[in-house]
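In what follows, a structure is listed as structure tokens, so that the remarks can point back to it.
Of the protein chains in this complex, all but one are displayed in their positions.
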Amino acid sequence: MFDPDKLIRKGLPKGYFKDILVRSLLGGITYLIVLIAVLLFAKIIIDGAPALFTSKFPFVDVEFLTAKNETLHVFDDAQGTRLQLPASKYSEYLNAHSGESIYNEQTFSYSGGGIAGPIAGTALLTVGSMILALFFGVSAAIYLAEYAKQSPFIHAVRLAILNLAGIPSIVFGLFGFSVFVLAVPVITSTPSDRTLLAIPLLINDWVLSFQGWNSSLIAGCATLACMILPVIITASEESLRAVPQGFRDASLAMGGTRWQTIRKCVLPYSLPGILTSSLLAITRVAGETAPIMFTAAVAAKDDFPWQGLGNPFDILSSQVQALPYHIYTLAARIPNSEYTQRAQYGSVLVFLLLVAVLSFGSMMLRAKMRRKLKW
Amino acid sequence: MAPEERSIPQSRHRFQRQGFSYERLIKYFFASNAGLTIVILVLIIVFLLKEGLGFFPGYRRELETYRIAGLEFVDISRKNLTAHEQLTSLLNRAYFAEINGKSTREMRRTQESSALFNAFTDQIAPTRDLILNNPQGETDGNSAMFASLQANFEKQRAKALEKLLPTPHLTADERKQLIDSLRTRPAEATDDPPLVTALAAEFAAAQQKNAEPLQAYRATIDSFESAGMDLGSAIMEMTESVTATKEKLQNADILEKDRKTLLAAASNEKDPAQRERLLSEANAALAEKPDTETPMQALLERRPDCVRLHQELKKTSADLFPQIPQSLNDSDAKRLLNAAHSAWPVFLADLDAAPQKINAWKHTDPVPLSDAFISFLTGKNWITGGEWQDFYGILPLAVGSLMIAIVALIIAIPVGIGSAIYVNQFAAQREQSLVKPVIEFIQAIPSVVLGFIGILVFGTVLREISVMDAFQWVPGFPIEERLNIFTAGCLLALMSIPTIFSLAEDALNNVPSAYAEASEALGASKVQTTFRVMIPAAFSGILAAILLGFGRVIGETMVVLLVAGNRIKIPDFTAGLGTFFQPTHTLTGIIAQELGEVPLGSVHYRALFVVGILLFVFVLGINATAHHFVNRVKK
Partner (left out) sequence: MGTAIQIQNVNFAYGAKQVLHDVTLDIPDRQVTAFIGPSGCGKSTLIRCINRINDRIPDARVTSGSIHIHGIDIHRPDLNLQELRRRVGMVFQKYNPFAKSIYDNVVYGLRIAGVTKRSELDEAAEKALTNAALWNEVKDRLRSSATGLSGGQQQRLCIARVIATEPDIVLMDEPCAALDPLATLKIEELITELKKKFTIVIVTHNMSQATRCSDRTAFMYLGKLIEYGDTLQIFENPKNPQTEAYITGAFG
């Protein structure tokens, strides 16, 4: 029989300590991760800040962000003062002090100057691949969200998207290398030896030659676009589907065609969502190294991508430096010493800040949109 | 009057759809963009196969050359010689571990003192070199400059003396003595400070003293080592002749290929004169088939010799090995000796089998294509660009990838799922909005940055921890390489935690809230509800999260390329758990490292594509399984 006094507990509740233990264990694990992330970020900020920030106005080392990347020369002059000069200034110095001898010279590749080249390259790669991926991705998403009915074709598309999303980035590197670098068709008058197939076009002895675009900006953009395509499609489809069905029904009921409905009543409302999720895709595109290693990136380059071009379109067929690849080079190919730290930690800090701004920006936008767009 | 017949337009009624309208065009445009995903997937598969499938015939031909030229014959003996060398090395390492184990204190003292001294010397080196490069007194004008250099040197020395490495095993007096000797040390001195020399002597004496009881062991090792010398020199002689044959065969292959190209060009050529010229060129290129028979006969004549050498080696070894002690005192030495003892029967059996193998070997045995497959999938060596023979066996790479994944998952699964449970079930709203963005940010960190952190920060910290006395109980400490399986595994764990976290959190979120409500209404506490209702209900989703995390770990490239240590070798499992502190190489890393350096179309190039195919299939398999679990939840 029911005894009301049982409802009053004597002492601590049953399982009190077990409860506390489980909570604090799980909470400890969670905050451990947060702590590690904070520590990593702090370490990079502390080590990278001297390279990027200065005590004088404008508080940012503009030269580091705007100068070309060069080899660093470290040496003692005749007075025993240690000097660190990038290659161009080093040769100026030698010309100015031609009589004097220098001692203990050491050189560090990629460590002098700034990182403007890699920043520019990454910007070009990101913009190029996002243009491609957004164009094709949003179009595909429109089909999936607005037109598609159950059919074997749609099933195949969904399967392909799912599979593409899972492919390791290095396999995309292999794919980009074998397809965009070595196999896609170009129109040329002098087909290369390794062309897979050459079809004469019968105009001006031009030939459609399947010889690829070589390692170039456009090949890198295409590879990255393929990699990010499933992400863009999925996110865009989600945004399109978030637009209430009523909007479409209303437009169709008033005699609008499918395309008019999509253009006037669906796309404008889903565009903010698509762009927000694209920001996250940008962090991924900007951060990937493996797909561009063989398709676009080069460790050292004397000019900026836009310098020394015959015509503006040549920029597409030139190789570029890229920030992630630059960091890879700095980490793997040169020794860690006090003279290379500036380049190493500075580049990583710039890169990480970029990624942090993008990802937090996307998070904020998403939160803001959730509040604003409620149907 | 009949009403005027209205002219019915010839075209269809305006409700009827037009044949090929603008609207349809738009629809097809979008559909074709959706179809692009299929095209890309098909292109990926086709091109991986196109580049990769040529590998197996090419590799078969290489293996055939390996046999015809007799390299395989030499390798029968070489394998045993290598085993003998490894055994000797194990015994030697056990010997030194035993000696050093007894004189750990002396070893630490000398290591610490010389480390301190070397760090000091490095610091003052630039200013010191300047003094040495500007000898005093050659010209009077230099004396002022010399003084400034001298002052500079003193300044640098004072700076260097301020921060010296710690020397926990030196007494305070000794440390003071060492520092004093550095302070008064003239710039041009080249000899070591007296304390460093003394400590080195102390260590040598301790080694000597400890070596004394082991003299018999030392002598046995030495004679064991020299037992292999005869076989070694025989192999050296054979090596020369077989490499020459191999070179001839390879040249003939190249000429044959050229000839085929010329013939193909000739058949396309329309101009008869040109064709004639190409044909004759092709015929000229037709090299006579290289004579492999004669050198092969000479090689085969050495068979009895090889057999005799093996038998001798076996006899000497069998005489000597039982004299090795069964056990030693030091724990490292014990482990190494145990490894030697367990390797011994295998070695002996190999030696026994060798004569039979040598006699049964035939250079005329065909090499079927399946050999190339088997050798690729089960080969223990990935050797490329070597002078002897290239092997493409993926075992060392697959084992490396797998071991790194194991470390990563052992860390990431409890952490990722634990924090997902905490955030979803126990955390307050405010905590959630703190933790989730941080974890999402970890996901956004590019892998190359994590690799960089691994090289410059984590690896170094790990090594510093591993030499601390307090951590010597950890197997594998002190670590030899700061870049190893464990380092890579930890960083990959950090990468896969966000994946596992967010998917597991989703899975928990998708459990109907009615479950939790019902459970609490029945009197369950929060913890009981979580573990008895929520987690079982989300189990499939959590499993999918783990699988997708695994897929991410296996497919990750930059971190392992930078941090795994890049040594292509199956780890030495005799080290027990210490195995996880050895460097390794991975399936993804090998592609990234070697693709840029191999000639297009070569067997090596194609091998990398086959590795890519394997990765592709493996990761897709994992993902398919994961999605199977996810779909099961949805139904």
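A and B label the chains in the order they appear, each numbered from 1.
Throughout what follows, a residue touches a chain if its C-beta (ideal position, glycine included) is under 8 Å from a C-beta of that chain, and two chains touch if they have at least 3 such contacts.
Predicted model only: the values in this text are computed from it and were never measured.
Undergrad: Of the listed residues B:A524, B:A575, B:V598 or B:A624, which contacts the missing chain in the full complex?
TA: B:A524
Undergrad: Sort through B:K289, B:R532 or B:H628 and give me the one touching the missing partner chain.
TA: Per the contact definition at the top, the residue touching the missing chain is B:R532.
Undergrad: Which subunit A residues touch the hidden chain?
TA: 2, 4-9, 13-14
Undergrad: Can you list where subunit B touches the absent chain?
TA: Per the touch rule, subunit B residues meeting the hidden chain are 429, 512, 514-525, 528, 532-533, 536-537.
As a convention for this text, only the chains that are shown with their structure count from here on.
Undergrad: Roughly how far is subunit A from subunit B, going centre to centre by Cα mean, in whole Å?
TA: So the centroids are 26 Å from each other.
Undergrad: Show me the residue ranges of subunit A that touch subunit B in the complex, using the header's touch definition.
TA: 15, 18-19, 22-23, 25-27, 29-34, 36-38, 40, 43-44, 76, 78-80, 82, 103-104, 136, 139-140, 142-144, 146-148, 153-154, 156-157, 160-175, 177-179, 182-183, 194, 226, 229-230, 233, 257-259, 280, 283-284, 286-290, 293-294, 324-325, 327-328, 330-332, 336, 344, 348, 351-352, 355-356, 358-360, 363
Undergrad: Taking the complex as given, what residues does subunit B use to touch subunit A?
TA: 22-23, 26-27, 29-31, 33-38, 40-41, 43-44, 47-48, 50-51, 125-127, 129-130, 133, 145, 148-149, 152, 414-415, 418-419, 421-423, 426-427, 434-435, 437-442, 444-449, 451-453, 455-457, 494, 497, 525-528, 551, 554-558, 561-562, 588, 591-592, 595-596, 600, 608-609, 612, 615-616, 619-620, 622-623, 627
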